[in-house]
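All protein chains but one are shown at their positions in the complex.
All chains are identified by letter, namely A and B, in their written order; residue positions are counted from 1 within each chain.
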Amino acid sequence: MARPPDYDVAVLGAGIVGASAAWHLARRGMRVVVIDASGPAAAASGASDGAVSVASKKPGVMARLANRSLAYTRRLAEAGGPLRGVFGDRPSYYLATSPAEEQALGDLVAKIAALGGPARVTADGAKAGPDGVGPSVTRCVALAGEGHMLGYAAVAAYLAQAGVDRLWPVTVEALEADDAGVTVSLTDRNLRVAKVVAALGTSSTALFPGLPVTPRTGQLVVTDRAPPGSLPGPLTAASYLVAKSASPGAPDKPPVVIDPLSTGQFLIGSSREEHGDCARTDFATVRRLAARAAEFWPALRARHVVRIFAGVRAAVSDGLPIVGPLTQSPRVVLATGFEGDGICLSGLMGREVAAMVAGEAVSAGAEADIAALSPARFSRREARAR
Amino acid sequence: MSGAILWNGAPVAFRAGESVASALARAGIRALGDLPTGQEAAVFCGIGQCQGCLVSLDGRLVEACLTPCRDGLRVASAGAGNG
Partner (left out) sequence: MAEPRVLIVGAGLAGLAAAVGLARAGFASLVVDQARAPGGAIHRQPLPGVAAHGLPAQRRRWQNLRAEVTAEGDRIEILCNHRFAGIDADGVALLTGERSRFIRPAAVILATGATERVVPVPGWTLPGVTTVGAIQTQLKTTGEPPAGRVLLAGSGPLLCAAAAELAAAGNPPVAIVEAGRPFRHAADALALPAGYLAEASAHLARLLLARVPIRCGMHLSRIDRHGDTLVARAEGGGRHLDFAVDRIGLHDGIRPNGYGAAGTTVPVALAGDAREALGARAALEDGRRAGAALAARLAGRPVPPDMSPALERERAAQQRLRRIHAHDLGARLVAIGDDTVLCRCENRTAGDLRALGGDPTDRELRLRGRFAMGRCQGRFCGEWVRRLQGDDPADAPLGAVRLPVRPLPLADLIDAGEPDEEN
């Protein structure tokens, strides 16, 4: 058992959270291997709109952490940072077509004000939306300071860091922690590492069966290219702000997000379905998304649907991600359950997870919010390495 | 010939039943505009699979090879950054 470690850290999962953790660990001089069952950005990170959004986060812990991560991500995108050219600044718009949605926008304005930046309201009113917004929109809140970062592009940028080895497609069969390190059992061999970061998303329960992580699928539509810049930033239904904390289902007017990609294409998302079958798509669901999207942005009717697909998010029973060392096996640090918020939170979470692995304190001022994500909150059914 | 479509405003004769692509080809029109990736729109496969011959019809993009001609039909090149 006491063989010298092959790596300082094994990061399980090459999604955006794992990739960020690997980058932060390697920057600390650690030797890191990233292991994935299929490859980089193979699950939620590669199937997301890429919105780095604070507005969409639940007030409280999530909004505060997202805000902190937004500010940090903007730093990572500065000269010399890994996300330079990957993260981009852009305006974002939140739209209401009913009194209830207008009320949700009022709450949004208050939330943004309380956070104190970098996101800020630049316009608010019936005419605050970009040109071309549909006539049924009664109120729009425009924000500056949020941004865009494609998950797969961020993963590629993080993993390009020197000192990060890659291992895929390889399945981790089991983890066994002891006083000196962790043995990572792969199909054909074992790896010996000092510590493990498990950023496994919906696959988390295969290794940690006690974790209350379930898959939540969302269907999305990708269109062909419009003239670039025809929509300067994403349009988000105000009902989305409410729905993210409500129970899933397929309401008549689904909470829709229209995200303009750098290619000129639009990504229209997304449904929330309680299963993990990302091969399953259906016309009825995407038609409702498309109809609602075209209500917000009528020019979409002329666009072509190029692709319909589904992505799977990792949802946690209490709606908060799970980040922190396992109580029973502190050499194993979890970072999972972001349910679509991983794009925004990945910057900060990578940094904090690296601090935890190094045995250092997390960022000053964020201690309580990060403690709220600890797996210890599920202590009665404490997830234990199999 | 049984009428004319309007290609970017100019009349192009067509035979009953033929596609926009076919009428344009007879008139010697091969370049159909610009696609947003920098390629030129043009007929390639002729049966709707390659999607390379997109043109604009009433503000909507259609495949020239699959769109039947009608007298007076206004068809325009897709234009830079559209498609």
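Convention: a residue touches a chain if its C-beta (ideal position, glycine included) is under 8 Å from a C-beta of that chain, and two chains touch if they have at least 3 such contacts.
Owing to the predicted nature of the structure, the values given are computational and were not obtained by experimental measurement.
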item: Contacting the left-out chain in the complete assembly, out of A:Ile308, A:Ala358 or A:Ala371; value: A:Ile308
item: Touch list for chain A against the chain that is not drawn; value: 38-42, 46, 150, 152-153, 156, 168-169, 221, 223-224, 279-284, 286-287, 290-291, 293-294, 300-309
item: Hidden partner interface residues of chain B, rising order; value: 15-19, 22, 25-26, 28, 30-32, 37-40, 42-52, 54, 60-61, 65-66, 68
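In the analysis below, only the chains that are shown with their structure count from here on.
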item: Interface residues, chain B side, partner chain A - complex; value: 36-37, 59-61, 80-83
item: Chain B partner contacts - residues on chain A that touch it in the complex; value: 224-228, 263-264, 302, 304
